[in-house]
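Only one protein chain is missing; all other protein chains are in place.
First chain written, first letter: the chains are A, B and C, and each begins at residue 1.
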Amino acid sequence: MNVTITFRNRRNRRNPFIPIEAEMITPDAFFNNKEICVGEGNRTVHLNELADVGIEGTASSVDEIEILIRGDASLVKRVGEYMTGGTITIEGSIGMHCGNFMSGGRIEILGSADGWLGREMQGGEILCHGDCGDYCASGYRGGRRGMRGGSVEVIGSVGDFACEHIAGGDVLIHGNTGDFACAEMKGGTVTILGDTSRVCANMSNGTCYVYGCAAEMIPTFEKRGTINHEGLLFHHFRGDVANRGNGDLYTARFTYLQ
Amino acid sequence: MTFILSSGRTIPQGSFVEHKLSKGYQRATSMIYIHPLDIMELGIESGDRVHVTSDIGSVVLTTEATNDIPSGCVYIALGPYANAITGGYTHGTGMPDYKDISVEIEPTDDPVQTVWDLMEMIGGVRYGK
Amino acid sequence: MESRDVPCPFCGCLCDDVFVTVENNRIIGVENCCTLGNAKFLSKKRLKHPIMRKNGKWVEVTYEEAIDETARILSDAMRPLLYGWSGTIGEAQVVGVHLAEEIGALIDSTTSVCHNPSILAIQEVGHPGCTLGQVKNRADLVVYWGCNPIEAHPRHMSRYTTYADGYFIDNTASDRTVIVVDIRRSEGAKVADEFVQVKPGGDYLVLSALRAMVRGKSDVVPESVAGVKKVQLQRVADLMMKAKFGAVFFGLGITMSRGKYKNVRNAIELVSELNRRTKFTISAMRGHFNVYGFNEVLTWMAGYPFAVDFSRGIAFYNPGETTVIDLLERREPDACLVVASDPGAHFPKSTIEHMAAIPTVQIDPCVNATTALCQVQIPVAITGIEVAGTAYRMDGVPIRMKKVLETEFPTDQEILERIVIRIREIRADG
Partner (left out) sequence: MAEILLKNAYVIDPISGINGELMDIALSGSRIVEEASPKAEVIDCHGFLTLPGGIDSHTHYSGTKVNFGRYMSPEDMRAGRTARRGPMHITSGYSVPTTYGNSYRYSALGYTTLVEGAMAPLEARHTHEEFKFTPLQDSFANTLFDGNWGMLRALEDNDIKHAAAIIAWTLSAVKGFAIKLTNPGGTEAWGFGKNVSCINQTIPTFDLTPADIIKGAIRANELLHLPHSVHLHCNNLGTPGNFTCTLGTFGHVPDLNDKRQSLYATHVQFHSYGGSGWGDFCSKSEPVAKMVNLRPQIVIDMGQVMFGRTTTMTADGPMEFNLYRLHHDKWSNHDIELETGSGIIPVNYRKKNLVNSIMWAIGLELALLVENPWQCMLTTDNPNGAPFVKYPEIIALLMSKRYRDAEFATIHQDTEKRVPLPAIDRELDWHEIAVMTRAGQAKALGIIDIGKGYLSPGAEGDIAIYPLRIDDIDPSADYEKVIKGFSQTEYTIKRGRVVSRRGDAIIDGENTTFWVKPKVPAAYDMQHDTAFQELFERYYSVRMSNYPVQEEYLHRNHCIETETDL
């Protein structure tokens, strides 16, 4: 089944800046033939009011559903939340919380993603071609475990607190990260091809590679010498000692705030 | 010259909190505390006015020399003047950057604006005089 | 007439020993109070009648008209924001929360721009704290980190720490050690036994280093961390470990600087670590007299201390998304009600620009910076002077604010209740 959702321009809506809460846009909901409603502020509206929805073909399992999102979806939140299979392709940019809790399937974003992409993700894949906001592949407030499985790849750069509380899965960031990437890391593998700052603060476990420079290194990591990884020389740190941590941080370069 | 600006509470700012449109509040919140060496470097004297510019905007403030702040840093009371150069981005935390803002400072003869002026610049309408 | 033991409606210390003299329904004397509280008790300026902007000009209107206009604005809105709350009592805050629930609004308080990061940190690691009297009676070591009690909470030191005797502290001058950590030599730093000057944005790193030292892992710490020499860090760590009861107080110096709640989290984890060796507590220096009260009220009613979005019929909370600054910055709200705070004076420019662009109503006794951004302002009685009710001190102790003056102004609570009733009428009329 192919579902095409084309968001219309919202200039004629009362306030085009109100985000759309669209947790029902998942292959699962279309597979179960649900009536798709979304939140626009304190009103609930039918998705048809905001987008043209085209459905072609049928599906015998959720994995046979492909959703294509076109038009401006940069304020559309929670797309793909709890999805278990199928694919979602977003032609432009997508709003916050895309792929929260997803456990299977694939999301591809050709533009950029706002904050909390893949929050508390359990499985499946996310590929974002543009940049990503804060809290990419992170956890929820008060939660002790963030992303637990699956993979996230961001071709651009990500904001602050990327992979906060990560406990499993793989994350690959081609660009730079903001401050406090991999804070409270508990497991999983994160690879940052660009620069980062205050990386792996308070980590207790897991592995992080930084191909660029780790600025303002947390001063409580133990230096363990250098290693060769994919033909490059990396400094190996263990920590965070302040947190009785046993995580591994490999970075090509680093600086301290002295 | 580039400085790191932080804002915070001060006694004068606090005691005029109930009188936000008074001269006293204006004075208390448009004062920028700066190290004497930096004052010399800028070629001005304590009490002279400066243009303080961040990525967000620019505002005129009155300098006050003090040794309590390290050279290279400046400090201002919380208030409308600080806000004129503070951005609304919160890094996904809800809290804007009221501290550690990178600013450019240069001497000026321009006057310090009133709180009403600042409010009108962003689309407000003053009440009374 | 004289009133004893009046709680001061200024800061989160809620000093409840103020002596107020009233003559002809005016306060003519205030004793025991600090400069900040005095100014509030003796303040005379206020807005005398509701005002509304019509055709770009301010005009005086009746309470009825102002309330009707407010109710229309709110009932019409798709993403209304109810903001402020810290300068009023719990009884009014409760009505505000019910209002938010009923109209599917966003509700947030000044917490969002002061100790929001402290709450986020507490939600990650908890909060080893205590009431202020516990510090007064027991603490032989007090640490002020990124806060400035002399300027923001002027009686904190004399009531609870540096200058206060306590049950186990016979002589505060000799029995208590005071450490101040800040980026600048604040007034508090000048009276401290040890002043630690940190480079801006360096608090997190210094806290990590201290945690490692308390764990006995000094060897990993470099010679200098964020401008602080390792020898001084070791000295501070030793003082902390030697203390019988240590109390850390922290303020906006760490909540507002880079990293925000991660700084606070690290401070809390340092304190938790120290508890393995001795007794330590940590407390936030809360600002408005009842900022903590709003957190308490919203928590027991909706489950979260601030930044709640009721738009989908349940309570949703995610600071960074449902917090006032982010909402305004993204231009989401289409109406705003401000109660008992002054965002016009405290918010970044771009955010109040949006407030000025949408229908905004303020409930406040005084003309303030926010007045300029409003369509309507409804003046009310002054809480804690003309209105009695509940406030929560920075340590969670609830205190009943007193009424020392008679007034003809309605209270926040009354105005809010009338708005709720009017909204119901408008909705019933369809």
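In the analysis below, a contact is a pair of C-beta atoms (placed from the backbone, for glycine too) under 8 Å apart; a residue touches a chain by one contact, two chains touch by 3 or more.
Not measured: the values here are computed from a predicted model.
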>> List the neighbours, among the chains on screen, of the chain that has been left out.
In response: A, C
> Which is it among C:Gly29, C:Gly126 or C:Gly216 that touches the chain not included here?
Replying inline: C:Gly126
> If the hidden chain were put back, which of C:Tyr304, C:Phe347 or C:Phe409 would touch it?
Replying inline: C:Tyr304
> Which is it among A:Arg141, A:His174, A:Arg238 or A:Arg253 that touches the chain not included here?
Replying inline: A:Arg141
> Residue-wise, where is subunit A in contact with the chain that is not depicted?
Replying inline: 140-144
>> To test your reading of the contact rule: which positions on subunit C touch the chain that is missing from view?
In response: 4-5, 7, 16-17, 90, 94, 98, 101-102, 119, 122-134, 136-138, 159-160, 165-168, 244-245, 272, 275-276, 278-279, 281, 295-296, 299-305, 310, 312-315, 317, 388, 390, 392, 396-400
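Definition applied: only the chains that are shown with their structure count from here on.
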> Linking chains that touch, what shape results: line, ring, star, complete or other?
Replying inline: complete
>> Between subunit A and subunit C, what distance separates the C-alpha centroids? Give it in angstrom.
In response: 33
> Approximately how many whole Å separate the CA-defined centres of subunit A and subunit B?
Replying inline: 38
> Which subunit A residues touch at least two other chains?
Replying inline: 115-116, 134-135, 179
>> Could you pull out the residues of subunit C that touch at least 2 other chains?
In response: 120, 201, 258, 319-321
> Inside the complex, what are the residues of subunit C that reach subunit B?
Replying inline: 10-11, 35-36, 38-40, 43, 45, 51, 53, 56-58, 112-113, 116-117, 120, 148, 150-152, 154, 183-186, 189, 197, 200-201, 252-253, 255-258, 260-261, 287, 307, 319-321, 323-326, 328-329, 342, 344-353, 356-357, 366-369, 371-373, 377
>> Considering only the defined contacts, which subunit A positions touch subunit C in the complex?
In response: 14-15, 17-19, 21, 39-44, 96, 115-116, 134-135, 140-142, 144, 179-180, 183-184, 198, 201-202, 216, 218-222, 239-244, 256-258
>> Taking the touch rule as given, give the residues of subunit B at its contact with subunit C in the complex, in rising order.
In response: 4, 6-11, 14-21, 29, 33, 56-57, 67-70, 73, 75, 78-80, 83-100, 115-116, 118-120, 122-128
